[in-house]
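Shown here: the complex without one of its protein chains, the others still in place.
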Amino acid sequence: MKLELRGITKRFGALVANENINITVEAGEIRSLLGENGAGKSTLMNVLYGLYQADEGQILLDGKVQNFKGPGDAMAAGIGMVHQHFMLIPVFTVAENVVLGNEPTNKIGALNLDEARKRVREISDRFGFNVDPDALVADLPVGVQQRVEIIKALSRNAQVLVLDEPTAVLTPQETDELMQIMRELAKNGTSIIFITHKLREVQAVADRITVIRLGKVVGEAKPTDSAETLATMMVGREVDLQVDKDAHKDGAVVLSVDSISVLDDRQQRAVDNVSFEVRAGEVLAIAGVQGNGQTELAEALLGLRPTTKGSGSIKLGDVNLIGHTVRRRLEEGIGYIPEDRKKDGLVAQFSIAENFMLNGSYSEPFAKGLNIDFAKRSEVSAKLIEDFDIRTPSAETLVGNLSGGNQQKVVVARELRRDVKLLIAAQPTRGVDVGSIEFIHERIIAERDDGRAIVLISTELDEVTALADRIAVMYRGRIVGVVDSSATREQLGKLMAGITE
Amino acid sequence: MSNPISKEVTETKSESLLREIMSGTPLRIALSAVLAFMVGAIFMAAFNQDVVDSYATFGSDPMYTLQTAWDTIVNGYTSLITGSIFNPNGGDAVSMFRPITETLRLGAPLILAGLGISLGFRVGLFNVGGTGQILMSLLGVTWVSTRLSMPFGIHLIVALLVGVALAAAWGGLVGLLKARTGAHEVIVTIMLNYVALYLYTWFLRQPNLLLEHGGGGTPKSDPPAVTAQLPGILGPSFNLHIGILIAFAAVVVYWWLMERSTIGFRFKMVGSNFHAAKAAGINIERTYIWALAVSAAFVGLAGVNQGLGQSGGLTASINGNIGFDAITVALLGGSRARGVLIAGLLFGAFKAGGPSMQLVGVSPEILGVVQALLVLFVAAPPLVRAIFRLPKKEVK
Partner (left out) sequence: MAKIVVTPGMFSGVEAKVNWKTPIVTGAFSLLIIFAFGLFGKSGDVTFQISRTKDAWFVPNVIVSSAGFSLTLGLLMLAISGVSVWLTFKNSKTPVWLVLIYGLLGAVALLAWLAAGGVVPTAFILGQAIALAVPIILGALGGVMSERVGVVNIAIEGQLLTGAFMASVVGSLTHNLWIGLLVAMLTAALLSMALASLAVKYLVDQIIIGVLINALVIGITNFLYSEWLAGSGDTANFPGTFPIVKIPFLSEIPVIGPALFETRATVYLTFVLVPMVWFLLFRTKLGLRARSVGEHPMAADTVGINVARTRFWWVTSGGAIAGLGGAALTIGNVGAFGREMSGGLGFIALAVVILGRWQPFYVAASALLFGFAIILRIWANQVSPGIPTDFITMIPYLVTLVAVAGFAGKVRAPAASGQPYIKG
């Protein structure tokens, strides 16, 4: 079946998630949608699947305009979707999951599970999936769960199959098997849309590639294009970032991380035996495509996530931080700008002044004994608001009512107020306006020049090259290379794709 | 497979709900009150015996029925006011001013327990365990006040401290279970309510523990020693005792704790966004334990007020359903010190005005309906908005 998306635009309030997107997928084609997290790929697919309604544009199947009111309509029209987060009920069996919403029943309305099992076996046998219809989904490895999702789609006669980040949760072997399945399906005439940010996979399996950035199609590519080309298309940024900075002076080692490993929420090794050092007066950037362990690394440094048994040490100065609480680590002199400021960095219902004291409620200047020192707090807040150029009517304004850029400045101001030895800045300028980006960058460099050690975690290549003194690139939980700031985008692109020569 | 998408949305939605209730606009609260009293009026009129009798003549004289109904409503609500605030027909000053003192007396435990439940709400915890915490407080209070003899003043203070400590421990236990096992506090507190009830009753049955001297089958204790009773503050003509002063003091302490102190700041932080609290170095588990202990301590003061604010023997029923009423107080008061004070006094007035409503032939139980509706309308903003077609408040 031939699928056409014409001029699809989807907005969420002021945010434009998809802007005028045009894509055509031929029958039996594997079309890859390549883009970073947050580029708008999943939104686009949810529009296609009827979960969201597009604000503008049309969806055509074999030339006929479709009007999906919900996933039911999309499924009926022959679209199947394997979601990034599987849409399976863990406590149901494979057969129950496959027939859910489309259940075979007998005369008295009872479920006909034999028929359900038959459906599963039939598809499973046809493609060699080897799935037991009576197994509980919760007991299956993720790779098999994914096959259940595919069976679910195929059992509803899907002719366009959307796979949303299907390899994010798979082991390399499972990934290879999935690609085999994709080729098999395409050979049988199924159109496949393969959404990913992993270059190697795109090159391995796609027929054509569409690159999406910030909600727009930025171009098409061929699988034969080099990984560097694809990487730069994917992460490029239109703003020209320039930060004036002097060459850094080598100081004493502030942070030394010695072979630590960290598990993610799925209990898989997200950080794998990583070691590095950061010196005073130095910015170490940790670059890489999102989802390669950077988030977990940052959380482990602060103590929000434990390191695995057998990990080495995280030393701040002479103190080994492993085993210490978050509070102790903050007191030892870590500043932390979290990746998701709304979740981890701010309390939206609190005022700016209150947010300034989030991690300072135990000591001066915010606390006087058990009392909040309101006078000092106002004083400090006024100064921070001025120093950090936070645009707000007053310090009592709720943080939730500020713009993204000003919210981020609140976080930055709070962390830089404290006399920290080490600043961990994770995606410090994500979702922030250009003016604020410049300001935050300058502050980070100023802190570096003041002799602090900075760990900058960023997926933005431009930000990395503008700020870093050294760049460590993470790929699949490991640091695959450390280069200095003069490295070219091409070199970085290769490392980010896991190519180490 | 968890479902991060809908969970995120859920949290922001409930956050905005929280904010909306907390910042409950005066207009919406006023409309809720009008609505609740109106529904109460309809019930009052529809089931009043005189009105029911007049249905027979409704065909020939509909005005009579309407007049009777109107009179019932006016009489009912007027007597609520004369019974709870000021009685102009009282004759002497004592009778005229007694109503307001009764409102204060009966409002005190509601304020105290309401503060406790409010504290839980501010930390994101739903303490349904008020009943159990009051009973545990009563257990301590009964023991100290009937089995120990101490000088005046000291006796009261010891009884108060023991009662509050037991209640706090009972609440802290909930926090501990929640922190350690993830058990939901609503279920745990409900179960502990019953455990406390039977524990207290058992103590009351034992002659060598709390049973009254010469008592038999009924689980009841001696009256609290005079040295431990809460002393009256307006002389023997009034029942008002220092419980209301304790409540006022508690309101100030609560206000200080939640608005002025760093402890309350951290409590609120955990309640508003525990991810951010964690990243700010707050120990979430310990906060849960402490918050529930402090919450229960306030509730325990209500138990002290119940046990020592009267001179009869103590039974389990003396908890008077305050644990649940306190939830409505906290919800109506928006979990703020001032709001809880006002809400507690309002519902105290409902209790005080009951007997005089009874005198004019209106069942005071109607106030339970008004109370529940009022809070329901306040706690369910969409409901009132739908009824009055108010625009949705912009929440960013």
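Chains: A and B, in written order; residue numbering restarts at 1 for each.
What we mean here is this: contacts are C-beta pairs under 8 Å (C-beta built on N, C-alpha and C of every residue); 3 or more make two chains touch, one makes a residue touch a chain.
Please read these numbers as outputs of a predicted model, since none were measured by experiment.
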item: Omitted-chain contact residue, chosen from B:82, B:103, B:328 or B:356; value: B:328
item: Touching residue (missing chain; options B:201, B:239, B:283 or B:315); value: B:201
item: Touch criterion as defined above, residue of A:89, A:135, A:204 or A:322 at the omitted chain; value: A:89
item: Interface with the unshown chain - residue positions in chain A; value: 49, 51-52, 70-72, 75, 81, 83, 86-92, 96, 99-103, 105, 109-111, 152
item: Residues from chain B at the interface with the omitted partner, ascending; value: 1-3, 5-7, 9-11, 13-15, 17-18, 21-22, 43, 47-49, 120-121, 124-126, 128, 177, 180-184, 186-188, 190-195, 198-199, 201-202, 205, 271-272, 274, 324, 327-328, 331, 334-335, 362-363, 365-373, 375-376, 379-383
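Everything that follows uses one rule, which is that only the chains that are shown with their structure count from here on.
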item: Approximate Å spacing (C-alpha centroids) for the pair chain A, chain B; value: 47
item: Complex contact set, residues of chain B against chain A; value: 1-5, 15, 18-19, 260-263, 265-266, 268-269, 272-273, 275-283, 396
item: Partner chain B, residues of chain A touching it in the complex; value: 85-86, 88, 90, 145, 302, 304, 325-331, 336, 338, 343-350, 354, 357-359, 361-362, 366-367, 370-372, 374, 400-401
